[in-house]
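Only one protein chain is missing; all other protein chains are in place.
Chains: A and B, in written order; residue numbering restarts at 1 for each.
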Amino acid sequence: MYTFIVRRLLLAVFVLFCLSIIVFFAVHMIPGDMVQVMLGPAATKEAIAALRKSFGLNQPLYVQYFLWILNLLQGNLGESLRMGAPVLDAIISRFPVTLELILLAMGLALLIAFPIGIICAVKHNSWFDHLLRPVSVIGLSVPDFWWAVILIIVISTYFPQFYIVEYMGFFDNFAVNLKAILPAAIALGITMSAVIIRFVRSSLIEVLQTDYITTARAKGLSETVTIGKHALRNTSTDVLTIIGLQMGALISGAVLVEVVFGLPGVGRLALDAVRQRDYPMVQGTVLFMASFFIFINLLVDILYGILDPRIRIS
Amino acid sequence: MENLLQVNNLKKYFPVKRGVFKRTFGHVYAVDGVSFHLAKGETLGIVGESGCGKSTTARAILRLTEPTKGEIYFQGQNICKLDSSRMKSIRKKMQMIFQDPYGSLNPRMTVGNIIGDSIDIHKLYRGNRKKERIVYIMESVELNPDQIGRYPHQFSGGQRQRIGIARALATEPELIIGDEPVSALDVSIQAQIINLLENLQTRFGLSYIIIAHDMAVIEHMCDRIAVMYLGRIVEMADFKSLYGNPLHPYTQALLSAVPVIDPDTEGKTIILKGDVPSPINPPPGCHFHTRCIHKKEECEQKVPHLKPAGGDHFVACHFKHK
Partner (left out) sequence: MPLLDVKNLSVNFNTLEGTVRAVQGVSFSLKKREIIGIVGESGCGKSVTVRSILRLIPMPPGEISEGRIMFNGENLLALDQKRLRGIRGSNISMIFQEPMTSLNPVFTIGNQISETFKVHQKMNKQRARKATINILEKVSIPSPEKRFEEYPHQLSGGMRQRVMIAIALACQPKLLIADEPTTALDMTVQAQILDLMLQLSDQFDTSILLITHDLGIVAQTASKVIVMYAGKIIETGSVSSIFKHPFHPYTIGLIKSLPRMGLRSQYGKKPLHEIPGIVPSMNENISGCWFAPRCDQSMDICRKVAPLQKYIDSDHSVSCWLFN
């Protein structure tokens, strides 16, 4: 188990390194020059050159990358070219919004998906199962930002008391915070739950056909214990891996949903930065979200190891 | 009689890797110094329980897995040193049939293509001659040639094993190694396949190595038998002396464990204690000493070697040499 975790950690570090290269060079390939944008079309060549120099943009790319990495290792993501504030501070102040959104969406998705997935598996090929299949296809094929738009229309038209204009922090005003985040989380969670329903269903159907389930029934255990204990424990380890992988979809979904709902999260920060050619900010946000994704998957791997004794004790 | 195959001191170790950087931690001693020979037209049986190395031995002979050590002479030529193109021409003469015929047949290929493929790889026949050859082979294994265009899943288990045999025959081999060729089959089908294999042997002058765990099947099919335990041969003899006068305590236990079909024969089953130990760190000395009822101190320290015990009978036990 120990070597398992160490190996995963080393792998995560390696992936992060590769990622930093990709992020850095991808950002610098965004067409358009930030300095040009900042100074406007009337700027003189000399002014542009001076500003480029002050930002260090006149140096070769690999030197810029090297300097960036060096700072990164010291926990310094650089300063935003637009806000003049450290990138890391901006991200840290915005991250709780995104985190809350993602966790809430995932929680909602699991809350919807598990009961439905279980019913579909236990009564598979029943009318409920047949009905749910096209429904989940719809859930899968409709993008989350569309749900977001629909939800905004529905809420503002029919439930104006839930419509809020100003976002407030979780600890500042819980009710307003929830009112702001919940619709966004629902929009994100619907698509996610469709994915997880299908996964819970197919995994549980497979588990229910195994010999050890027959053994459990032959022991005289009730269906509740057979499914609730013996089957679901095996299914949940399967579902855990899909949660890790779906985190990617959730993060990218969060960017769009935050914009639609006007939530001040990291996603919107990133999108604004791209629009303004704020290189350090783009690099910072993308790297941060990618690290978050890797961290979640590392957590999933470790949790998987803990839940599955075949990995824990080998 | 000329030896078709001679195996000298064959070893196959698999490294066991552990730790963050997967350093080699130890070895699985899958095959640990096995020697035997096979005469032309002879059938050699290899018996033993799971993990004894019988399948690895077979795979090493075909160099499907590279032997760690040892020599394999096929028709007088050491095949361990051959490069891949020359090995290919040798492999044509050594074919294998497997336990699970379904798993070893490509489900997307017709029977004709499966057999034809073997012919193509070794460029044996072309065009009409190839077609004739496929039909001839199908008839030899008692498959209806009209079914040449069918797929494996359209056949029953026994018929699939016939397809597996047909594929092996397609390259006109000298030696066929059967890895549990009948153990997945039902009793009535098993008899059909055993009879077929025997008929083909006389008809095409084949030599067989049959790997199995069923002692009755082995006795029926094999002229000589090697009993393996944890990577080593513990006893080797012709079928009459092995079944009539087993010398190694393990062979004795193995034979006594066969449930006899006659209800009046009150078999005195020797019930061995425990399981087969792991081949990763096999017990020192005689591998069998942990389960042997006749164990003495010497057995824990000294490795017994396969020594003649009269005639064609060999046994690796400190206390059974006459």
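Definition applied: contacts are C-beta pairs under 8 Å (C-beta built on N, C-alpha and C of every residue); 3 or more make two chains touch, one makes a residue touch a chain.
Quantities reported herein were computed from a predicted structural model and do not represent experimental measurements.
In terms of the touch definition stated at the top, the absent chain reaches A, B within the entire complex. Considering the full assembly, B:239 is the residue among B:102, B:125, B:151 or B:239 that touches the omitted chain. Although one chain is not drawn, its touching partners on subunit B can still be listed: residues 49-50, 156, 158-159, 186-192, 194-195, 198, 213, 215-217, 219-221, 239-240, 243-244, 253-264, 267, 269-272, 275-276. Across the interface with the omitted chain, subunit A contributes residues 125, 209-212, 214-223, 225, 229-230, 233-234, 237, 307-310, 313.
The definition used in the following text is that only the chains that are shown with their structure count from here on.
Mean C-alpha position of subunit A lies 54 Å from that of subunit B.
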